[in-house]
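Every protein chain of the complex appears in place save one, which is left out.
Here is subunit A:
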Amino acid sequence: PAEPEWPHEGGFHILEHLSEPTHRNLEPVGPHYLAHARRKRHHRTFSEDDRI
């Protein structure tokens, strides 16, 4: 069987950017929101938060 065609260097190739997001209001309710707010207020990423 033929391999997929891959004329690019390395294993990764960018074609486009993500579409502009819409700004909406999250409901400040529930455990997952509170975790989100905590990360946002302390400027932490997911992996940093996981370690704590």
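Worth pointing out:
Here is the rule we use: a contact is a pair of C-beta atoms (placed from the backbone, for glycine too) under 8 Å apart; a residue touches a chain by one contact, two chains touch by 3 or more; residues count from 1.
Heads up, the rule we're going with is that contacts and distances are computed from a predicted model.
One subunit of the complex is not drawn; among "NADH-ubiquinone oxidoreductase chain 4L", "Hsp70 protein that interacts with Zuo1p", "Light-independent protochlorophyllide reductase subunit N" or "Trafficking protein particle complex subunit", its UniProt record names it "Hsp70 protein that interacts with Zuo1p".
The set of subunit A residues touching the chain not shown comprises 1-4, 6, 8, 11-34, 36-41, 45-46.
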